[in-house]
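For this view, one protein chain was removed and the others were kept in their places.
Let's turn to chain A:
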Amino acid sequence: MHDGSTPQRHDRRIPPPVRPPDTALRLLVQNVLDYGIFMLDTRGYVVTWNAGAERIKGYRADEIVGRHFSTFYPAEDVAAGKPDWELEVAVAEGRLEDEGWRIRKDGSRFWANVVITALFDETGELRGFGKVTRDLTERRMAEERLRESEERFRLLVQNVLDYGIFMLDTRGYVASWNAGAERIKGYRADEIVGRHFSTFYPAEDVAAGKPDWELEVAVAEGRLEDEGWRIRKDGSRFWANVVITALFDETGELRGFGKVTRDLTERRMAEQALSEGRRLLSHLVEVQEMERRRIAWDVHDDSIQSMVAVGMRLQLLASQLPEEHATALRQLDESIRDTIGRLRNLVFRLRPPVIDEHGLIAALSSYMAEALPASRLSHSLRDELHEEPRPETAVTIFRICQEALVNVLKHARASAVEVSVRTVDNGTLVRVVDNGVGVDGPVTRQPGGDHFGVLEMRERAEIAGGWWAMTGEPGRGTTVEFWLPNLPILPLPERP
């Protein structure tokens, strides 16, 4: 390589350049800004300087001409004899190209591309060197950043745990593997790289040719997304979301596939648990309504009728007995009547028979007349129904209104409440608006403890496939608003 001789030993004789450059060319060279173009004598001393060299290195011509070009090199390169060695190579091979750090006048470094050309005259004698320097600091920085970002990206991909990210070759053999893939599928890289990706598919999918078909689709469409069961190393199944991307090079040739896999088993189970919970709740609500209805009719048809009959008998007896006995019987009859009144109330609360016979509006209207004390709470019912909701929906609406109205009575200290029922969007929109103390903002969560009203209203609405909201402002009243679809709830689509 180089001999390590120090470049400090030199004489100050400046040999004339090979041939004086013609004026135009000289002007060009002089003024080029993007390249530092200058000449060194045979020993490496600067002979000429141009505008580009000044811009890049910071020296004016009069500051640098006559100084040795090792000035531009970092101390470690000078110590290693690099400047002299570069000249030797240029002499030996005619030309030397190098990229490396160089030093500006102000001591700062820049990344330089340097071409040194040895200049010989016709007799073959070395006359000096031409040196062209480019400042590639920006490009180098950009490359560095790119490299770093690629490295970071690689590390990211490598270490991502939530996604299995790996590559397949053009035929579907695993070519790379990351931590997420290991976590999700259970294979270490050395166990799976080189194996075909159909390993991840259930036997029935493999038999049906699904893995190959997926690659074909990815090639044809660039990308394929799928959700389905996949198999872990231990044979267990997981519910995967898979995206396969075909990777083409610049010439359009297929180079392989990128595959990103997510394990959605937990999400799927949570969804199922939720929907099962909902189904159970919906069933319980239905059963509860049936039970209430049965009890209501039993009390209505049996208990109340019997008591009415007993009352009639008591009155009859009273009219036939002497007065001293009659009084006691009439008192008995009175208490029977009171009880009948209470039982009728109970029946009404359990299941207003009107709702089955005369529909929602009649039921709401009689409930409001019966339950709200007209003296301190004026109430109105606005009927904008174009379509009577189906019976189950009507009962749900009635129940939510009942709960909301009980809350108005219990909490609002309102002087007026309006219930409006409208047919909207193939469903029924209901508002219960009071002018009382008002809840503070939208109530989204249950206050906790023994308060179930809000929860019950919302659950009832959501089970029926609708939504429910309670909003308010302190001092400006509360609005309970909900919408239920007229359509029956569709069962959740079953996944394979």
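In the analysis below, a contact is a pair of C-beta atoms (placed from the backbone, for glycine too) under 8 Å apart; a residue touches a chain by one contact, two chains touch by 3 or more; residues count from 1.
FYI, contacts and distances are computed from a predicted model.
Between the names "Response regulator receiver domain-containing protein", "Xanthine dehydrogenase", "(2Fe-2S)-binding protein" or "Protocatechuate 3,4-dioxygenase subunit alpha", the one given in UniProt for the chain missing from this structure view is "Response regulator receiver domain-containing protein". Check A:Val310, A:Ala371, A:Ala416 or A:Val437 against the missing chain and you find that the one touching it is A:Val310. Only one of the listed residues, A:His300, A:His379 or A:Arg399, touches the absent chain: A:His300. Of the candidate positions A:Leu264, A:Ile340, A:Leu429 or A:Val443, contact with the unshown chain belongs to A:Ile340.
Of A:Ser319, A:Ser335, A:Ser380 or A:Ser415, it is A:Ser319 that touches the chain left out of the display. The set of chain A residues touching the chain not shown comprises 300-301, 304-306, 308-313, 315-316, 319-320, 337, 340, 344, 347-348, 352-354, 357-358, 362.
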